[in-house]
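Note that one protein chain is taken out, while the other chains of the complex remain in position.
And then chain A:
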Amino acid sequence: MKPINEISSVLTPLDRKNVDTDQIISKEFLKRIERTGFGEFLFYHWRFNADGTPNKDFVLNDPRFQHSEILVAQENFGCGSSREHAPWAILDYGFRVVIAPSYADIFYNNCVKNGILPIRLEEAEVAVLLEKGKQSPYRLDVDLKNQTVTAEDGVSYSFDIDPYWKEMLLNGWDEIALTIQYDSYIQAYEEKMQQAQ
């Protein structure tokens, strides 16, 4: 996966809570057997009207937020289905960072395994970002190494991240290759279990 450290971009304000992965990527697009090509279907039923024309009221269709790499939403982002097609769609569309007060557990894991940085900020902080981001394009500098988000007006926030996931994201490591280095432990566990039977 692609390493991630510093991202500078205007934010896209998605002012909703409990955004589920069915909305992020709808089931009719889950049939592809590749990891790529999902971006055009991101938030499909919010982005497009029933006749296929863009829904002008939806934030992703707002020309001010084109090429944004930072998606900001309310709490419990990514709830519901475990489909990894959701982060694949977010990444393929062009986002590298999501900011929200909280995430569903499986979605969070799926993000960090795909080089997407999911940042948790306080609810009040996210509310400020959403408000400012809706008023006018609002640029953020995200710095994973220092665990900070700095806005264009100088306001700065710090965030927590598990050091394990941080290393993975900074280096873009293949987790399976890392785990294979623990093969002797896995073998020992399997032998112990076999003897116990």
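Worth a mention:
The criterion applied here is as follows: a residue touches a chain if its C-beta (ideal position, glycine included) is under 8 Å from a C-beta of that chain, and two chains touch if they have at least 3 such contacts; residues count from 1.
Methods note: contacts and distances are computed from a predicted model.
The unshown chain of the complex is recorded in UniProt as "3-isopropylmalate dehydratase large subunit", chosen from "3-isopropylmalate dehydratase large subunit", "TIGR04222 domain-containing protein", "Iron complex transport system permease protein" or "ABC transporter ATP-binding protein". Touching the missing chain, out of A:7, A:30, A:128 or A:170, is residue A:30. Within the entire complex, the positions of chain A that touch the omitted partner chain are 16-18, 20, 22-23, 26-28, 30-35, 45, 50, 74-76, 79-84, 87, 102-106, 109-110, 113-114, 162-164, 174-176, 179-180, 182-183, 185-186, 189-190, 193.
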